[in-house]
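Before we start, here is the structure in question, set down as structure tokens.
A single protein chain has been omitted from the complex, and every remaining protein chain is retained in its original position.
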Amino acid sequence: MTAVAVRDDARPTRRSPIVTALRRRETPVAAALVVLVLVTYAANPLFLSAQGVKDLLLNATIMVILAVGQAMVIFTRNVDLSVGSILGLVAFLTGTLFAQVDGIPIPVVFLAGLALGALLGAINGLLVTVAGVPALVITLGTLYVYRGINNAWAGGTQYFAGDRPDAFGALAVDTLLGFPLITLLALVVVIAVGIYLSGTRSGRDLYAIGSDPDAARVFGIPVSRRVMTAFIVNGLLAGLAGVLYAARFNSVGATTGTGMELDVVAAAVVGGVAIFGGSGSVAGAAIGAVLLTTITSALTALRVDKFWQQAVVGILILAAILVDRIAAVRTARKLRLSEARDV
Amino acid sequence: MSTASAPTLQPLLSLRGAAKTFGPVVALADGTVELLPGEIHALVGENGAGKSTLVKILAGLHHPDAGEFLVDGTPVSFRTVADSKAAGISVIYQEPTLFPDLTVAENIFIGRQPRGRLGLINRSAMRRAAERLFDRLGVSIDPDRPAEGLSIADQQLIEIAKAISIDARVLIMDEPTAALSGTEVDRLFGVARALRDNGAGILFISHRFDEIFALTDRITVMRDGRYIRTHDTADATVPQIVREMVGRDIDQLYPKEEAQIGEVVLDVSGLSRTGVFHGIDLQVRAGEIVGLAGLVGAGRTEVARAVFGIDPYDAGSVSVNGARLRGGDPQAAIDAGIGFVPEDRRRQGLVMDLSVGRNLTLTLRHALSRGGLIDRRAERRAVEEWSTRLQVKTGSPEFAVSTLSGGNQQKVVLAKWLATAPRLLIVDEPTRGIDVGTKAEVHRLISDLAGRGIGILMISSELPEVLGMADRVVVMREGRITAQIARADATPERVMHAATADTLEMAE
Amino acid sequence: MSESAPTTAVIAAGVLETEPHGRTGLTRLLLGRPAIMIYALLVTVVVAMVSIPRFASPVTTGFLLLDVIPVLLIAMPMTLVILTGEIDLSVASTAGLTSAVIGVLWQAGLDISLVLLIGLVVGTVAGAVNGALVAFAGLPSLAVTIGTLALFRGLALVVIGDNAVADFPSELTAFFTSKLGATGIPTVMIGVVLVVAFFAVLLHLTPFGRALPAIGFSKEAARFVGIKVAQAKFWLFVGTGSVSALAGIYWTLRYSSARSDNASGLELAVIAAVLLGGVSIFGGRGTIPGVVAGVLLIGVVNYALRLGRVSEVVLIIVTGSLLIASVIAPSIGQYLSTLRHDRRVRRQLPRAAGTGHVRAS
Partner (left out) sequence: AAGASGGGDGGSGADGEQTITFIPKQLNNPYTDVVLGGGEEGATAAGFADSQVVGPLDASASSQVSFINAETQAGTNVIVIAANDPDAVCPALEEARSGGAKIVAFDSDTNPDCRDLFISQVVAKDVALIQVELIAEQIGGSGEIAILSATANATNQNEWIKYIEEELESNPDYADITLVAKVYGDDDDTKSFQEAQGLLQAHPNLKGIISPTTVGIAATARYLSTSEYKGKVALTGLGLPNEMRPFVKDGTVSEFALWDPAQLGYVAAFAGKALADGDITGAEGDTFEAGDLGEREVGADGTVIVGPPTVFNTDNIDDYDF
């Protein structure tokens, strides 16, 4: 029987890289981000001062990490609404560890936070895969349950920046080549997850699962294991975001991270991640997160009436999905016409 | 006695007395089959005989409730599809299972993409490998396009490419040809024979006897979930196999009745959709069966969809009984008296998760309502009447239609349109994946409808069906009508010529 | 070679006689999901009456119903929307926008009935915006309504800013908390019951309603029987918009306070209740009686725990767990019945299978 031998020689790539880049789903979002930053800069040069850039990057960092994890789950045609609650729990754990355990090394706290995040993600994943029930419902449930646990655990206790070692807080202050350390960390995360998803077999499986879960099962893709992986990685990243939250912000307590879930999903969607799975990229999700966090700063810097800000964010989300849709429709039409010519 | 010609060979796989039940339904009571290396083995049986269930057991997708399963003489128990793959079994399922968002190339190689540096996927190598596969199958599909929006035929071809790209010792094909046209089927057979000559075993399921007798070495017959008998193809005859499948003799396959041909019901003129079809002029009269023939991809389905209002068109007009029909509005088409049995039963013909009853009455939503509210009693009566008239086999009309076998599902589709008392029925591949017994029934039904003055536009890729049933054959090629041939003049040669020739001159 | 050996009685006629057949008719009615939700509701009420002092009183009915009305109202059109496989997350923002608009208009001195009418129109238009984007532009509703969730709440802020308008006519606000005699049932429940009845009839008894599960299961197949999928979805979103406006009006007058942040966060409560009521998030499955029971179940649990002074913390954990349990329970049931089935089959089948005629030869 003839297996198809795979050789590395032969025909050149057909499409030029520039055309391919322009066609990518994340291109319009990236363009919107650039335009937004430039317009704001023109109106208020302070926007791109050293401090301004640092603030922009820092604001985006946590959302980027969350959006990347969320995108991974969404690719598999699932969703995780409990990320805000996971972030809250991990942030509070971080605060507790520093406050209760004298001289605890910072890496240990990071590991503990990642572990808790992964555990909570794994619970979501288990409920979704073993019980075979829709993720939206399950994670809406764990959104409440995790938040409740956080409330029960924290009560009125809050830990403040002063309770944590300076070196920890410095992570969110110090920069390397103008980039805050935690932003660089987020960048590493985006790249690593991006390579995993686009360049490895198991990563591609996630897209296949999201594209058609039944076909994936029939095809023999280990669906449960892959979906589980996506949820665990997402939990892990939410945990990372939780630890970084504690480094960046002042207080962590019962309500930390409340209401973040929809923003995270919005960021992924704005970045061209199809909500029903199967397509999109983590780079897109990351850009979406940067765009959404930047728009708030930009509107403030432009002194847009604060009452208008939320409305503008809403319009932006709608515009992003509309643009995405128009691009998709045009590609489909082009495909139809070009094939007609081939016939 | 008819049996294996090479009894000394160790069978690649043998399944004995396998049983599989779904709740109260016994899908398979005694699944028995044996596949030798270097043979092409046909599995035949009526709709619902349990063929696909047996295939799914072999694939590791279902776990049998009982029975013995040997691979190379050793008992095995597959827990997942991965197990069967590891054992060298490759399966083409009855229904294509592609990932719409992935590219065609990735669909073929998912899970075993060629890897390059750092162990990462090498996309250009993957594309080239896909191109080579397509060359071998003689088809041209862009490996970089997403699988979304491919025609059923293309999907099936990709499934085939996928299956043969694996170095499988056992290839199982569940009705791979149902969606394919003659040339593609020929190429597929060429590939299958080459595989067999290399020592692979192929299990081939089809309802088309010409294919079975042309291709296979042995035939196993199933009925009602049980093994009946295995023949050497050379010694078998069609009537004998059919009798074993059905348990009785069946009547004529194409029971064409002469019908009174009346006024023009459907008048399509100059219909065009850029890039899909051009200048379609077509008429169907009351009581007339018009066969729409052509190769797969000729654009027949597209024309039907446009006529029914599923897709828009750019130019031309559609009239029913002289009244111009608004485009892009299926409800208007239904109101005008058109019924449409689409080609993709699972996705277009039926709402698979809805009950048999609800599917049957979907077309009657308005007819069954009184004062804006559904008349439940009338609804129940309609369900009972139509499932009895078409002899739909189901435990209860409240069961999901997905639990029915393919043939019974097709009957539900037909029933829901017949219940609307249409004046024109468009049937797209009405007997695809339907066993001989049911096929004859469907043909009788269609013929009967024409006899009662309903105009029929029948799209079919099976030439005998077209020639046997149609009063007039319209042939399409590359989006244009290339011939209209009266029943008396219709020969396979003329139709095939019109479907493939380079000139349009032969149009009458 | 002979024909197949005679079949054993067990699997004659392709059907296992000993195996329970699928539920049909009355059994389905009594053991289906909506029925189970109603039993769960009744049991909860009885347990609360026994274990929580003062729960068994008409006062409970009044306060409880007043609390659940906004969720109950919005859950009705939401059920239909989710049934078609879509979702509307912007409902609470629509209610907030309505509230803001009526606050500002009332303060501007317009007649109250005109104010309320305009409020209703605003909600309807908001729903139509969602509907147009989802149905006609073909955008995914989850994404669209996350956008309009921000947009409508933002517009509420634009309209009313940080003001709160409180001086609504006192007869009107009193009406909204008034009770029907000694029953404890709020007077406004009459209107709510009408809305519930409207949606129940629409879904379960009209041709339009029949089309909705078909759309939810398969848009494409629905189109092939002439169902106007886009139109149906559009009108459903208009429905959620206008009912959300009703909820916004109720909210404003019950609390006699029009503010931009009214009803915020209500969307998740509504969706939780609808899903608890047995509506499949993937579309196709769900009933109005089930959803009503789901809404009331959450309402009763909340109220009973509050009355028992159980901490709010426990309350959200209970809500979350209920939601998880409600979707997992059927899976567990399914698993158990599969186990039972396998045992039965294994006991019976070996006799049937593997008996002779292995190969023709």
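Order as written gives the chain letters A, B and C; numbering starts at 1 within each chain.
Just so it is clear, a residue touches a chain if its C-beta (ideal position, glycine included) is under 8 Å from a C-beta of that chain, and two chains touch if they have at least 3 such contacts.
Quick caveat: nothing in here was measured; it's all calculated off a predicted structure.
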{"item": "Chains still shown that are in contact with the chain withheld from the display", "value": "A, C"}
{"item": "Which of C:107, C:206 or C:256 contacts the chain that the document leaves out", "value": "C:256"}
{"item": "Touching residue (missing chain; options A:28, A:141 or A:253)", "value": "A:253"}
{"item": "Residue among A:99, A:126, A:173 or A:218 touching the omitted chain", "value": "A:173"}
{"item": "Absent chain, residues of chain A that touch it", "value": "44, 46-47, 50-52, 54-55, 59, 151, 154-158, 160-162, 169, 172-173, 249-251, 253-256, 258, 296-297, 300-303, 306"}
{"item": "Those residues of chain C which, in the complete complex, touch the missing chain", "value": "54, 57-60, 62-63, 66-67, 161-162, 164, 166, 173-174, 177-179, 184, 251, 254-257, 259-265, 302-303, 306-307, 309, 311-313, 316"}
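Quick note on the criterion: only the chains that are shown with their structure count from here on.
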{"item": "Approximate Å spacing (C-alpha centroids) for the pair chain A, chain C", "value": "30"}
{"item": "Chain B, residues touching no fewer than two other chains", "value": "none"}
{"item": "Overlap residues in chain A, where contacts from two or more other chains coincide", "value": "274"}
{"item": "Chain B contact footprint on chain C (complex, rising order)", "value": "1, 3-4, 7, 11, 14-16, 19-25, 28, 201, 205-207, 210-211, 213-214, 217-218, 220-228, 284, 341-342, 345-346, 349-350, 352-355, 357-361"}
{"item": "Chain C contact footprint on chain B (complex, rising order)", "value": "1-4, 7, 16-19, 21, 23-26, 29-30, 32, 34, 65-68, 223-231, 244, 310, 329-331, 333-334, 340, 342, 347-354, 358, 361-363, 365-366, 368-369, 372-374, 395-396, 398-399, 416"}
{"item": "Residues of chain A defined as touching chain B within the complex", "value": "1-8, 10-11, 13-14, 195, 198-201, 204-205, 207-208, 210-212, 214-222, 274, 277-279, 332, 335-337, 339-343"}
